[in-house]
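With one protein chain withheld, the remaining protein chains of the complex are depicted in position.
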Amino acid sequence: MEIVIPPFDLKSISPIIILTISAMFILVADVFFRKKFKDSLGYLSFLIVVMTGMVAFTQMGKPVYSFSDMFVVDNFSVFFNLIFLVSTAITILLSVSYVKQEGINYGEYYTLILFATIGMMLMAGGADLLTIFLGLEIMSISLYVLAGFRRDCVRSNEASLKYFLLGAFATGFLLYGIAMLYGATGTTNIKGIAEFLANNPALSNPMIVAGTSLLIVGFGFKVACVPFHKWTPDVYEGAPTAITAFMSVGPKAAAFAAFLRVFLVALPAVEQKWSIILWVMAVLTMTVGNLVAIAQTNIKRMLAYSSIAHAGYALMAIIAGGDFGIASLLFYMLAYAFMNLGAFAVVIVLGRKGEENANIEDYNGLGYKHPLLAVTMCIFMFSLAGIPPMAGFIGKFYIFSAAIKNGFIILAIIGVVNSVISVYYYLRVTVVMYMKEPGREFAPLSLSPFLILALIVTVWGTIHLGIFPAKIIALAQKSTLLY
Amino acid sequence: MILLTWYLILSGVLFTIGAVGVLIRRNAIVIFMCIELMLNAVNLAFVTFARQLNSMDGQIFVFFIMTVAAAEAAVGLAIIIAIYRNKATVNVDNINLMKW
Amino acid sequence: MSLPILTIVTFLPLAGAIWLLFINGEKQEKIKRIALVIAIGDFILSLPLFFKFRLDTSEFQFVEKVSWIKEFGISYYVGIDGISLFLFLLTSFLTLICILASWNIKDRIKEYMIAMLVLETGMLGVFVSLDLFLFYVFWELMLIPMYLIIGVWGGPRRIYATIKFFIYTMAGSVLMLVAIIVIYFMNQKATGEYTFDLLKIYNLDIPMGAQFWLFLAFFFAFAIKVPMFPFHTWLPDAHVEAPTAGSVILAGVLLKMGTYGFVRFSLPMFPYASHQFVPLIAWLAIAGIIYGALVAMVQEDLKKLVAYSSVSHLGFVMLGIFVFNIQGMEGGILQMINHGLSTGALFLLVGMIYERRHTRMIADFGGLTKKMPIFAIFFMIITLSSIGLPGLNGFVGEFLVLVGVFKSNVVYAVLAATGVVLSACYMLWMFQRVMFNKLTNPENKKLKDIDKREWALLLPITILVFWIGIYPKPLISRMDASVNHLLNQVDEKYKVTLNRLKIEKKEVEYAVKEEKSAEHTIEVD
Partner (left out) sequence: MPYFFGCSYLDLIGYVLLFPLAGTVINGFLGKKLNKAIVGIVGCTAIGLSFIVSFFVFIDLLKLAPEHRVFEKDYFTWIGSGAFEAIAGLQVDPLSVIMILVVSGVGFLIHVYSVGYMHDDDGFYRYFTYLNLFTFSMLLLVLANNFLLMFIGWEGVGLCSYLLIGFWFEKKSASDAGMKAFIVNRVGDFGFILAIMLIFVTFNTIDFTDVFHAAPEHLQTGSFIATMITLLLFVGAVGKSAQIPLYTWLPDAMEGPTPVSALIHAATMVTAGVYMVVRCNVLYTLSPFSLTVVAVIGGATALFAATIGLAQNDIKRVLAYSTVSQIGYMFLACGVGAYITGIFHLVTHAFFKALLFLGSGSVIHGLGGEQDMRKMGGLKKYMPTTHTTFLIGTLAIAGIPPFAGFFSKDEILLDAFTKGSLLLWGLGAFAALLTAFYMFRLLFMTFYGKSNMTKHVEEHVHESPMSILIPLLVLALLSILGGFIGFPTASAINSFLAPVIGGGHHSMADGGNLHHVSNSLMFSMMGISTGIAIVGILLAYLMYIKQPDLPAKIVGKFKLIYKIIYNKYYVDEIYDATIVKPTVKTSFILWKIVDVKIIDGFVNAVARIVELKSEVLKLFQTGYVRNYALSILLGGVIIIVCSLVLL
């Protein structure tokens, strides 16, 4: 007998390959670069990401399976890849000057970011629980390290420790869930599971139900929804700001990608159970996130809670499901990437070595010291609050529409009420910037051309998606077919 | 012949022990060990299922899990060392600068 | 209509704002001039709408339609009819006045003017948009500059006031958003077309139960904006803290959005629910009329007094709108404009003495007429117009509303008419305490009478006050077609629903009879 090597098509994973190779190259190159040239690593990785983005974009079109149905390239994953790459690129832009200023200017930094990105792409494209698990781990492990990258800073250490322990803990649940599904269905392949459940009783099978619940725990942890959200504020606060920005966008999106694929493709049979659970979780997540954010004084922490709240909105999309739901999630994630990264960019611009100036009071009177920066911050805040004509509004509108279309009107109402609550703390930032007198002198801004570029890109994205979203929406609607 | 169910029960017990351990121990390393225990419980489950369904997927999965666990161990220990450097403790209850 | 006049008028201020962004904030004079020029230009450009407006059709005029977000069937769809025309003009007019009125603002003039112009775009947009989504966008957009104007250039408690204003309004409008989306999908189910096009949605026949909830959602959004008793408490705070121009815009235009919303959206989309809600709304409106007047009477702060008087006046408007007859409706619309003019002018006047004395407490004044005779004359005229003296604008609207109400329900009319007496009480009492009696307070001895700029502010308004009071025909005649059409539309749809109700009832009875007969037969054999 001869061994049949299943066909595998490298083209389908070309972005991943590019990233992997270049990541390793940077890792090596780092050794040979002298300290003052380290920036070039940043530039390099930025270029790589952009390039990868182009390659990834070309993959739009009909779906391609490879590696014996372990990995799939469909518009859905491609769209998500673009989100990841956008957020990675912007993160790199934010980092270049930031790492210098924080004195953590090592090559691994970029390598790890790139690896994390690879992980995300695997998650988005994973057609098999195994692939998804791998991607998730690759991403997480890089993030554990990145969170603690400011080695000399206790908070940074604490952040990474907490993230690590809890992350691993949650992974345990995820895996146990996978195991149960495997046990019940005999396969870890998403389509396989779907087919099996289509032909066999699903709801009556406790193992499947329990497995599903455990998956919810695993993914719920990654997307930070209540009650698995508690790591978020601490980690976001402790981690280097650039990484916080990254974590709040890329990994969250990746987790959602996997979450959505697994639940809508593999487990539709169990929907009537998980949709109720997710319904409750979404409500809790939105409400807790928004409520607690009000009481925050540290802007990073506040944004952490706001990201929890946004996870809640995004969950609505999964619950709603259907083309509308999926497309809305895609759009929302992109919009969220722009506005959230932008907000963090402003935080970084105001930050100093040692003192991060991350207390909201530190923004008093910013509007008159640095009008342009303040305007930018306002744009992001209003966008996050979901006020037209910003991207955030269209995103929220899209998700609520999805929820309503599929009959979750109560959920939508809770959602909008929540966004009113959220207005309160987003406004507070604008209030202190414009309506309070400067408490103390502002140190000169640490504006590098890269940061400026980052700000421009994010502002452009936020406004453009707000005013001319048509193209992106069209793209998102083209990317709703899951395989 | 021992029923496969027993293996499953065992893995469940292991998992629980691990989880409880995470909750009750204070030493970061021990907590991490407990997590490893949980992962191994998962492995056991996978193997059992693989056996039951006599398919390879489960066992392959186990390999991956072990690898990942190793990687995690490396990173985790590094992190714990880093924190020990700064705080001279690995007691997670003393590590709560950031709260609320 | 080849020239996209509405778009130009609507977005010219925005363009001006962007222009201002790039001008050095030090050059205050220049900035002010530019802003003024923009406002004047905008107003002049908006005048053709009035003269070119066709009286013979109820169709929307100067319509422009461009697909905006095709995927959702959202289009940039604007146009005006006799209902929005005057609010549109009023907005461009008052913004011009406000920019002139803000001439003495010293700090952050640049940001101020930018906010003003953006605000204008937002407000104009609300009145012209014929696409629910577009409408909502403008509706929310206009919150931001207003929020800044109150919060940055306002009085001591400005932050509290502005946040209250923002969140209160927002809280109302998000429910409306949900309602809009629901309607959107209902329409899609009915026609298979995804669209926010208002005119298409007008034809949608919404089941009664749904109408109830949808109406309620819209009601909160609009009632808070109006503001109707008891949703009014944000208004006094906002008015007291806002800078003069802010108050003028707030009273002159923003409040009208609520009432306008009722006319443009609630009535034609939910005729049945509207009729069902008449008692509630009428009583709230009447409560507002009387309550607002009484509370205004005992205010010690001029701005608060005017604020509460607004609550009272808008009660009239609401009443007029919800009696579903032409006098009431036209009176209501006219009253929106009148209130915009007279209350706006009142805030201007209060602002003028505030600039001179830095107090708004009635007790600090008295006998000003001696020092500022011209001011006194204007103040008197505006006061009289706001208490609805025949021959001035206030009367025409108020009377038409009352006639309309009287036709549909005498009790409402009688109660509302008491507002006429009360308004005289609080306004004249205030006037006496401020302008008459001996000039005792030494502070007031050195007051200067109004200067040229202030003349320029008050004269146009006064002229309009007389014009509308003596010859309102040009306004009313432009409303006729649209209002008639609106009322018929509402009426027909209402009848349709009623008929359906009857039919259903019949069917039920029929079914019951069937059962009965069936039982009977059973008994038989």
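Letters A, B and C mark the chains in the order given here, with residues in each chain numbered from 1 onward.
The rule is simple: a residue touches a chain if its C-beta (ideal position, glycine included) is under 8 Å from a C-beta of that chain, and two chains touch if they have at least 3 such contacts.
All of these numbers come straight from a predicted model, not from anything done at the bench.
Across the entire complex, contacts from the unshown chain go to A, B, C.
Of the listed positions C:Leu284, C:Ile326 or C:Leu486, the one in contact with the omitted chain in the full complex is C:Ile326. The chain omitted from view is touched by exactly one of B:Val22, B:Val62 or B:Val75, namely B:Val22. Between the chain not shown and the residues A:Phe76, A:Tyr144, A:Phe169 or A:Phe408, the one that touches is A:Phe169.
Here the missing chain is touched by one residue of A:Ile17, A:Val50, A:Val154 or A:Leu291, and it is A:Leu291. The residue from C:Pro48, C:Pro207, C:Pro279 or C:Pro390 that touches the chain not shown here is C:Pro390.
Contact between chain B and the unshown chain involves residues 19, 22-24, 26, 31, 92-93, 95-100. Of the residues in chain A, those that touch the hidden partner chain are 161-162, 165-166, 169-170, 173, 206, 209-210, 212-214, 216-217, 220-221, 227-228, 230-231, 233-234, 272-274, 276-277, 288, 291-296, 421, 424. Summarising the interface, chain C meets the missing chain with residues 164, 167-168, 230, 232-234, 291, 294-295, 297-299, 325-327, 330-331, 367, 369-370, 384, 389-391, 396, 399-400, 402-403, 406-407, 413-414, 417-418, 420-421, 424-425, 428-429, 432, 435-439, 470-473, 476-477, 480.
Methods note: only the chains that are shown with their structure count from here on.
Taken as a graph of touching chains, this assembly is arranged as a line, each chain contacting the next along an open chain of partners. Between chain B and chain C the centroid-to-centroid distance comes to 64 Å (mean Cα coordinates, whole Å). Separation between the centroids of chain A and chain C, computed from CA atoms only, is 43 Å. Multi-chain contact residues, meaning those touching two or more other chains, do not occur anywhere in chain C.
Listed in rising order, the residues of chain B touching chain A in the complex are 8, 15, 18-19, 22, 28, 31-32, 35, 38-39, 41-42, 45-46, 48-49, 52-53, 55, 57-58, 60-61, 64-65, 68, 71-72, 75-76, 78-80, 82-83, 85-87, 92, 95-100. Within the complex formed with chain C, the chain A residues making contact are 367-368, 371, 382, 387-389, 393, 397, 400-401, 404-405, 409, 412-413, 416-417, 419-420, 423-424, 427, 430-431, 434-435, 469-470, 473-474, 477.
On chain A, the positions that touch chain B within their shared complex are 130, 133-134, 137, 141, 144-145, 148, 151-155, 157-162, 164-165, 168-169, 171-172, 175-176, 178-180, 182-183, 186-188, 233-234, 237-238, 295.
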